[in-house]
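Apart from one protein chain that is not included, each protein chain of the complex appears where it belongs.
Our next item is subunit A:
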Amino acid sequence: MTAAATRTGGWGIRLAPYLFLLPNMVIFAVFTIYPALNGFNMSLYSSSNGRVFAWEGLGNYERILTSGEFWGVVRNTAVFATSYVVLGTVLAIVISVLINAQRRGRTLFRAVYFVPVLVSPVVVGLIWNWMLDRQNGLVNNALSTTGIPPVPWLVDGAWGMVSIVAVGMWMQVGFYMLILLAGLQSIDPTLYEAARMDGAGAWDQFRVITIPMLQPTIVVVVVLATIHGFQSFDFIWTLTGGGPVGATTLMVQYIYENGFQSPIRYGIATAGGVLLFLVVFTLTLANWLISRRREAV
């Protein structure tokens, strides 16, 4: 045994953590890293059956980026993701602050808001498809009692977008609320006590203590909401099918339709997947860098 090995406790000790991590890393490499890299590789070819490939180089990217349909999908995705992230985060903060202020029933409210997270997105889409039906839906029936005429929730482009944002938020806001609630409960209560003694009102406490102290948690929620927003598909597929006339077709549906519906275009689908990855990765990285800079300040 060498002196260096003796000093550090031997190769066995040094290797042990990596050996413990190895099984998970192998699974991660086989089922995540390899498919992702292979997806990038496939985006450079065209194929209609996943077996015979023709070299395209950047042809698939060129085809996508010069397609009007793609930019329509990008616009829809940007509108949805931005609305979903901003409104979802604000709503989650409001709900978590309100629940945190409750002395009684906090667990009940937390559970009630979290339940939609547990429901399958496909089922969420189907339920809301029924509830938002213009003629027979529960929502319009309820609105009609107040004299409001039927709203075309699912058959008008703008209302369709409103519907998928609202349903997406309903489905996930409980999850974000739970993360924020944990952040709120980690804030030292003496800070509020001191603020109150200095005469700070509720709004000032929220603005000067809650938001700054909650910022790291908010960053996590924004990152998660961004990923969820850009990856949304399943509940939208059963809610609107991307309609009417493509008004709620987002990036993942575009990828799905190219990859799994005739004529199958694996190259276009994977190129779309790579572009989506680049967007989400860039936004996540930017978020992380901004939060690090603020922490440094």
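Here, a residue touches a chain if its C-beta (ideal position, glycine included) is under 8 Å from a C-beta of that chain, and two chains touch if they have at least 3 such contacts; residues count from 1.
We take it that contacts and distances are computed from a predicted model.
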{"item": "Omitted chain (choose from \"Sugar ABC transporter substrate-binding protein\", \"Hydrogenase expression/formation protein HypE\", \"Cu+-exporting ATPase\" or \"GMC family oxidoreductase\") - UniProt protein name", "value": "\"Sugar ABC transporter substrate-binding protein\""}
{"item": "Sole contact to the chain not displayed, among A:18, A:55 or A:203", "value": "A:55"}
{"item": "Identified contact with the non-displayed chain, of A:172, A:217, A:232 or A:249", "value": "A:249"}
{"item": "Omitted-chain contact residue, chosen from A:74, A:154, A:255 or A:283", "value": "A:154"}
{"item": "Contact with the hidden chain (one of A:47, A:231 or A:287)", "value": "A:47"}
{"item": "Chain not shown: contacting residue from A:91, A:143, A:195 or A:264", "value": "A:264"}
{"item": "Interface with the unshown chain - residue positions in subunit A", "value": "33, 37-38, 40-42, 44-45, 47-55, 129, 133-135, 152, 154-155, 157, 237, 240-246, 248-249, 257, 260-264, 292"}
